[in-house]
Every structure is written in structure tokens, then in C-alpha cells.
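Removed: one protein chain of the complex. Kept in place: all other protein chains.
Going in written order, the chains are labelled A, B and C, and every chain counts its residues from 1.
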Amino acid sequence: MKNKIPVAVLAATGSVGQRFISLLENHPWFEVVEITASDRSVGKTYQEACHWLITDPMPESVKNLTLLPTEANSLQKSVFAFSALPADIAKNVEPDFARKGIYVCSNASAYRKDPLVPILVPEVNANHLDILDIQQKTYGWSGGIITNPNCTTCAFVVPLNAIDKAYGVQKAIVFSMQAISGAGYPGVASMDIIDNVIPYIGGEEEKVEYEPTKIMGSYQDGKISLHPMVISAHTNRVAVVDAHTICLSFSTNQKVSKDNIISVLKNYQMPEICIGLPSCPDRGIVYHEADNRPQPRLDRNLGRGMSTSVGRIREDSIFDFRMVSLSHNTIMGAAGGSIFNGELLARRKFGF
Amino acid sequence: MKNKIPVAVLAATGSVGQRFISLLENHPWFEVVEITASDRSVGKTYQEACHWLITDPMPESVKNLTLLPTEANSLQKSVFAFSALPADIAKNVEPDFARKGIYVCSNASAYRKDPLVPILVPEVNANHLDILDIQQKTYGWSGGIITNPNCTTCAFVVPLNAIDKAYGVQKAIVFSMQAISGAGYPGVASMDIIDNVIPYIGGEEEKVEYEPTKIMGSYQDGKISLHPMVISAHTNRVAVVDAHTICLSFSTNQKVSKDNIISVLKNYQMPEICIGLPSCPDRGIVYHEADNRPQPRLDRNLGRGMSTSVGRIREDSIFDFRMVSLSHNTIMGAAGGSIFNGELLARRKFGF
Amino acid sequence: MKNKIPVAVLAATGSVGQRFISLLENHPWFEVVEITASDRSVGKTYQEACHWLITDPMPESVKNLTLLPTEANSLQKSVFAFSALPADIAKNVEPDFARKGIYVCSNASAYRKDPLVPILVPEVNANHLDILDIQQKTYGWSGGIITNPNCTTCAFVVPLNAIDKAYGVQKAIVFSMQAISGAGYPGVASMDIIDNVIPYIGGEEEKVEYEPTKIMGSYQDGKISLHPMVISAHTNRVAVVDAHTICLSFSTNQKVSKDNIISVLKNYQMPEICIGLPSCPDRGIVYHEADNRPQPRLDRNLGRGMSTSVGRIREDSIFDFRMVSLSHNTIMGAAGGSIFNGELLARRKFGF
Partner (left out) sequence: MKNKIPVAVLAATGSVGQRFISLLENHPWFEVVEITASDRSVGKTYQEACHWLITDPMPESVKNLTLLPTEANSLQKSVFAFSALPADIAKNVEPDFARKGIYVCSNASAYRKDPLVPILVPEVNANHLDILDIQQKTYGWSGGIITNPNCTTCAFVVPLNAIDKAYGVQKAIVFSMQAISGAGYPGVASMDIIDNVIPYIGGEEEKVEYEPTKIMGSYQDGKISLHPMVISAHTNRVAVVDAHTICLSFSTNQKVSKDNIISVLKNYQMPEICIGLPSCPDRGIVYHEADNRPQPRLDRNLGRGMSTSVGRIREDSIFDFRMVSLSHNTIMGAAGGSIFNGELLARRKFGF
């Protein structure tokens, strides 16, 4: 048994930071040894500074860790840093960590459009991790930055990719009903969402239209080429605590039947490269037979929050098919996805 | 000043029936003189039998009316009947009322597909009312049946028609986030919708794909021809009390700019034929400039629940344009729409 | 017909300020001519600066009024000022308005404990308004300050006072389930209240324990004496948009039956001094027979938000009786109550 890898959580007190802390409790490969926060909280213990919002209780092991400034120099022990930083701060500081030799697994959007930074979803594009070598050489870093996608993209990219691999996806329109936890804390005011819907999330539609084309793009000769499919998105906030529900219509390159699509989803297997990673769910895709599934409260915890649920596959009069897809926005769609990426990297770099 | 027209409300104790009762209080043309209900409630007063669910209080004037059986023979005074019946019962009994000489303004779906029964939205297709004469002749009725659309269709058909009149609508995809009041009472279980979304409403998608093509169809020589546009729908239930929110993407026949579309919606005027009807809103379409509007809790009561709110007009990478549309599902989308239809008919038949 | 009294709304863009604006639309005695806000919004029109949160639409008449600084010198025309200021700012500036000759009807708590400032509820203690003369003399003001109670107190003080007048209230324990609108905007974070309860509202229990004793106290010789009853309070926030629901147990001085209590509540009449005031509800107390009433969504709008609903009168094994009481927290419990106070004052000072 190898020793655990010491890791840091950057911006550990926020909504996604808390999810990192919660998921890393008793992680078999990683151990949280350092945590950072904004100036207001630096010097306090985690328990003092953190307004804990997750239904599962705060892990005992972090309660008395002291919050450090979010600077590369603050970290003395960590080999990985899981970043829950806001995009603007991530933009400034994540390269410093990479330069110092730390592997940053970032949930921030800051570097997702950098051609040398992969947006990783292990079950979709584990091979994009190869670009890390080019990234290190080009930027002169001994560490590096890898990112996970935006939470809404995460809620449908695994089944969309499975269908693409089988029959080619030509175009897709995506409509989201997103959980409040995705907006952090205090985030969405209760006066804005109880008995209400907010049909707008700033910057979200652009991310959802871009990120799948990079994730599902091909990697060759040190370059990620975007997938040529076209995506259109409508994003909405609804009164759900956790999990984003997505309705999507899509067209395939090959003309196939509804049963073909169902078969792809039902028979989906996690790729070999993910097997054995601690966060790898038994089923990457859970296909639901019931007409009225998936539903966020009932299906978000499947695969400990790392499975994507799909259902309601049916034909469409404009596109080829319609379906509903769902995953947990702060596990699969944020901290859990980022840790899964870290595990892929840990296996490759450190032989776990 | 003419005398008021005596009217009945069929299925007056249910969710839509209550809305009829509430909206007909102090109506300038109509007076509720008879109310019906299912066997369980027949013989009780309205106040005894009705589990009132609307935030505005139950009108005093109906509290002591006695509930009659839902049969044509029960009604002794009514010239109009506003029907909140379930589809299966409507199927059986609405023709009896028509035969007896009563004008049935029905919220039920039972006869919406009958080629001689119009689905009326006065600001869209008032001319379809002409088919009533054919209906009377063909079926040998001295009264008749007119219907209003399904509540989800209602939430976007006015702006879609305005755009169609200007530039031609070729196809549209529609995603709904629908209020719980649309499912009646007890309707949606709280365990199914608090902290949740239900991505399925039985029969709804079929209605949303069909009804706009009939409403926006042309009427000529006693025949309604369906509009050739293609519609695809995804329908969902969310934790909102009243008002359905719709995201839609659409393509027009003429290639036009976003500003053209905005201009059509901002400059929309209620047609002449609706002006002066008591339920006619000042603005049939309210165009919202703010990025995050319309929203159900904030916009559902515009035009006393009879306006359609639209916003977020933007280009679409697959269709031509995207937008958000919203109206009150039990006013504009049910009882209010039905009363508006009754007013149109009352003016034509009785010179109001 | 007299001319309308020109009035200002202080802090017009906040949650309570919006309610003032909404309720003063088409008010028969008052006309909003000036509005103030914090520095951030000064100089903007109301429409530009205000994130409108009320389900009824923003009145047209105020949309283009310009926001002024919240200082006595800003007001050039107003005779009354309705104050939705936060307590700390109210503390500083309300006396300046009073000194300048303006009658401040304040929803703020800042001066509620001042022995010369009444906490007015017209149907309970209209006679406390007599203290205004003493206030003017003592403080050298040509205007004055009158306050309405905290919204939670408002949700039960009318029935408690009716029972007190009949049989004497000796003690009461009060448990609240309060709406989110009472916390302003952004106020309560959605992550804190969806699928949750917050069993704490800072400073609220102290107000609920004190204010009824002043409101129900006796006025004599220029002095308000506190009522000797003892009150204990537990205050909680729940996921309701508007209206506070109160469970209370109380003991009376006289030993009476449950039917005596019910009779007091059912036969309650608004006092003569309130009749004809525009905000005066037909029924100050609405007694509900149903076991499961009152309920906030169904009963908050009774009397246009100015009635108190009560129900579930039953015996108690520790106290004498138990009941449930409810009123609209931003109408009766804030802006509506304050306007009602203004009307009482307008009648007395200006003969309306």
C-alpha cells in the first residue's frame, strides 16, 4: 500500500470547496493536508470559518485545519491542489501552483479554453491527459493544470459521447433545469427561486455550447481538435437543491432507430482506463425505464453522485431523438469530477 | 346596459373550476347562477364542498349556491356553460349541453381535435369562431362547443403567432417548466416536487405539438387547415404554484434579424376584434428587457393574468432564434382564456 | 373632495419600500411624489434602480420618479413620509424629517421603545396617537414619528387584544413560522431555506416579547404604561413567500370557556375610529372553522392583506387556550400597517 498523496483544497470554505472536503474524507489515495480561503478567513480553523451547507456532516479530520492564503507559497506539503476558486482568481493564481510543481485539478472555468489545458471527463477523453506533457514543456511548469467541465455540460456529456461514438452526433439542443447549489453561497436569493424559475444563468449557455465540443474532440499530435457538432443551449435555475436536469434533442450522422440509442445507453460500460479509480462508478450511465425519470431528488446519488442518469428516449419531429439526462452538479459536475480527474492523473504519474 | 348573461360553471369545485368562479366574480357581462360537480358534492353548497386553493378569497356570491349534477338537464337558467370538466366526462356530456342550446366554453381537451370545434385564442384566431355555424348545422345543435388550448400552448402561442404573421414560422422546439396548479388537486404529491423536477407530463407533449398548428391554421370555406410548421416539445413539472415558463427555439421562413423579432414583440397590439372585451389585456404581449425575465412569480399577473410575457430574444446556432415565453396557466391558460372566448361569442351572438 | 396629501417613501427600492409603492398606487388620500434610496441608487429612476419582487406589477406612476438621497433636505413637497429604512439609518435620520415638519410613519424598529413614540395598530390602540402632541412639544418637532409593530407581533396582536379586552390576558407563549419576504432582498439565501427551516431570527424574539405589552398598554396623562402580561417567543423562518403563521398558547385572567373565546373572535368588529379609513378591512379578524386553517398561501390576502386570520381555538393542558393566528407580513405587518397609521393621522390632523 502506497502512502497517500498529500493534497490541498483551494477555496475550501465555499460550496464546491465543501464538496471537495466531504468527498476527500477517507479517500484511499488522497489526504487533505492544506486548505486555503480568502483573506477574511485566513488564520481561522475550517470549523470556525465555514458555513457548512452539505447534508452529510463536516468531516472531523478537517475541522481543526487552519486556513491558509490562496497563494502557491502557502502550500508546503501538497502534491495536488483541488481548486474551487472563482474564475477570476483562478486565472491569476493557478499557474503559480503549476509552476511550483503542483498538479492543479481545477473546477474553475479560467483555463478551459486554453488549448494546452484539457477539460477532462475520464470516461470520455482520458487520452486528452497526454497533452499535459506538452503543457509542461510549453509553459515551463513542473506541475500542471487540468480542468473538469462546467456542471451543466457534465450532466449530459457522457451519454452524448456514447451516442457519438456509436453513431455520430451532428447537432444537439440542450435545455437545463439547474440546482441552486451550483450558484454557491449565498448564491440564489430565496425570494428569486421559491415559487419561481430564473430563465437565465450568466455565461452558462456559452459554456454549454463550447465545452462538449472540446471534451468530445479528438487528440492528436499534441492538439485537441474541437468536435464539429453544433450545440444550442437554454439554461434555467429551478428550486432544486442538488442535480441538474437536462432535456435534449439531437440528431445523429447515421440514421438509426430509437432502440439503437437505448441499446447504446443500456449497455454502456465504463472504459478500462477508469476501472479501479476510487471515484469510478459501477455504472457510468444508468438508463431508466420509467416514463417520469430521471428525477433530481431520486437519482442524483446513483453511483455515489458519479453516474449520469438518462431516460425518456423518444423520437423527435425536428431532430432525430429526445431524451432527459441528469447528474449531481456538485459531485459529478464539480468536486467529484475533479477528484476523478486527479485519480486518473495519480495513476499515471505515481502509479496508483 | 344589458342584463348579464346567466352562466354555469361545470366542475366548479376543482382547480380550474375555482379559477372560473374567481374570475367571474363581478364580471360585467356574465353572472354565475348555476354550478355543477361530481356526485360526491351534489346537493352541498359551494362553500361546503369546495377545498378552495386560490390565494384570493372565495367570492361571497357563490358560497351558498348549491352544486348540481353535471348533466344538461340540471341547468335551468344558463345560456353559457364554462366547462372545467375532465376530458373523459367532457367527451360524454358537453354535446348534451350544446344540444340543449347552451354555449359551452370548454377548457377540456375532449373536442379540441374535432374539425368543427375551434381552439380559440381571440387575439390569434377570432375568425375561427365562424365555424360555429357549420358546427350547429352539422351536429344539429342550437348551442355549441368552443375550446381554449392546453395551458402550455397558451404560454407561447400569442408571440409565436405574431412572429408567424410577420415572417412565417417554419419550425419550433419548445421546453416547458410547468406549475403544479395545472395538475389540479390533489394533483402533484409534495414528495414528488419539493427539491425535485418531474420531466414528464402524460399526453402534454402531443398536445403542445398539435394545438398551435390548429390555432394558427387558416380558416376558409368552413374548414380549418393546420399550419404547416413543425413543433417538438419537452414538458416538465417544477415547484412553481402558478404560470408555465417556456424556452423555445424557432426558425422563420424569411431570414430576419433579432431586432426584427424584438420589434414585432414590442410593438404588438391586440387586434381590433378583442378591444372592449372585459378580459382583454392592455398588452397582449409584454416584452421584458431584463436578461433574467420573464419569471413566473413576478410576471404571471401582468394584464390580470391575460398577458403573455416574453424576453431573452437571442440568436440560436441551430434554429434562427431563441426566447422565453410565459403566461398564467390557470388564467390565460385555462379559465381566463375560456372566459375571453365566451366574451367574444357573447359579443357576436348577443351584441354585447 | 380634498386634494391628496403628497407623500414620500423612504428606502423605496427595498422589500418593504416596494410594498409601500404598491399599496399607495391609486390611494384615495395619499399620492407618492418623492422617493428616496441609498447612495447607490440616487439619481436613477425607480424603474432603473429597483429589482421589483412583488407579484403585482410595478405601478406605472412611480416608474419614472427619480430617487433622492434619504435626507430631510431632499424632500420638497411631502407632508408624510413612509419609512422603510433599516433601523440604524432610521435612528439617525427620522428625527430630521420630524423636525422639518414631516409626519414619519415608520416601519423601522428604531424608535419603538421611545416612550413618546407610539407603536400604533389602529384597531388596538388608536388612542395612543394622543401622545404625538407630547412628542412634538418635548422634542420641539413640528412633524413627528409614529411606528407600526414588528411583523410577527402584528400577526397576533389584534386577536390577543380582543381577548384581553374581554377577559384579560395574563400570559402567552408565541411560536412563529415566518415568511422569507420579511428578511428583505437578497435576504434569506435559497440554500438556507429550501428543504429547510431556520429556527432563529436575530432580535425577533425580544421584539415579540416587548411590543405587544406597549401596544396593549394603557395611555393616560401623556404616558403609555406597559401591559403586565408576560410573553415568551420562539421565532422561525420557513419556506413561505408572504405571511407569518403563529401558534400561541395563552391564559386569561377570568376563567372562561373555549366558546367564550371563539365568540369574541367571531363577533369582533373594527372599532368606530377605524371605519372609513381606506385601509380598514371589513373584518379585522377572520375566524376560520376548518381544522387546518388559517394557512399563509390561502389566507394572507383576506381584507386585502389587512385582516388577521385565526383558527384552531382549543384548550391547552398548561395554558388555558391554544390557537393559530396569521397575517400578511409585508401588508398588515409592515407597509399596510404603516399606511393605516398614516390614514388615522391624516384624519385627525387634516380632517380626511
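Please note the rule applied: a residue touches a chain if its C-beta (ideal position, glycine included) is under 8 Å from a C-beta of that chain, and two chains touch if they have at least 3 such contacts.
What you see is a predicted model; the values in this text were computed from it and never measured.
Residue C:298 is the one among C:49, C:298, C:313 or C:334 that touches the chain not shown.
For the chain missing from the display, the contacting residue among B:7, B:53 or B:274 is B:53, taking the whole complex into account. Which of A:16, A:37, A:53 or A:285 touches the hidden chain is settled by the complete complex: it is A:53. Annotation: of C:27, C:44, C:63 or C:171, C:171 touches the absent chain (contact as defined above). Screening C:76, C:92, C:232 or C:257 against the full complex identifies C:232 as the residue touching the chain left out. In the full complex, chain B touches the omitted chain through residues 15, 53, 180-181, 185-195, 239, 241. If you put the missing chain back, the residues of chain A touching it would be 52-57, 194-195, 241, 297-298, 300-302.
Listed for chain C, the residues touching the missing chain in the whole complex are 171, 173, 175, 177, 192, 194-200, 202, 209, 230-232, 234, 236, 238-241, 245, 247, 249, 291-298, 311-312, 316-319, 322, 324.
The rule we apply is simple: only the chains that are shown with their structure count from here on.
Core chain by CA centroid proximity to the global CA centroid: B.
Where the sister copies chain A and chain B meet, the same residue numbers recur on both sides for over half of the interface positions.
For the pair chain A and chain C, the distance between mean C-alpha positions equals 48 Å.
Look at where the CA atoms of chain B average out and do the same for chain C: the two points lie 39 Å apart.
We define each chain's centre as the mean of its Cα atoms; on that basis chain A and chain B are separated by 42 Å.
The set of chain A residues that touch two or more partner chains comprises 192, 195, 239, 241.
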